[in-house]
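The complex appears here minus one protein chain, its other protein chains still in place.
Then we have chain A:
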Amino acid sequence: MRFLISLHINPAVLDALTDEEKAAIGDGHGKFIEEIKASGELITTLALADPSRSAVVSVRGEAPVVTDGPYVEAKEFLGGFYLVDCEDRERALALAAKIPDAAIEGLGVEVRQVMFADGNLDA
């Protein structure tokens, strides 16, 4: 079963961390990636640039309108995700619990089952 584990980050919460804590998060993700690569559960993962660099595109009539900034003004933003293929929902929840963000107040780790996927997975 495939699951998207999305990481909801809060830039203010991340800014408030010490350098050691930030480094620990980075190391934790590195370790997690190695672990689920070796187990054959990782499909792909990616991290997104800061939400301040987002742009929202809408088309009204013929003309696309581009607005700088994130779509939803919120404290938390999608920071990245892991796409995993694992045995069942319980395993997906257990994997999510290993992600360092899950241990930090103010960051959110969300697990959702994938319903459809297409594209070149090896790209």
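Quick notes on this structure:
As a convention for this text, contacts are C-beta pairs under 8 Å (C-beta built on N, C-alpha and C of every residue); 3 or more make two chains touch, one makes a residue touch a chain; residues count from 1.
FYI, contacts and distances are computed from a predicted model.
Hidden chain, UniProt protein name from the list "Maltose/maltodextrin transport system permease protein MalG", "Quinol oxidase subunit 1", "RNA polymerase sigma factor (Sigma-70 family)" or "DNA ligase (ATP)": "RNA polymerase sigma factor (Sigma-70 family)". By the touch criterion stated above, the residues of chain A touching the omitted chain are 1-2, 37-44, 85-87, 113-118, 121-122.
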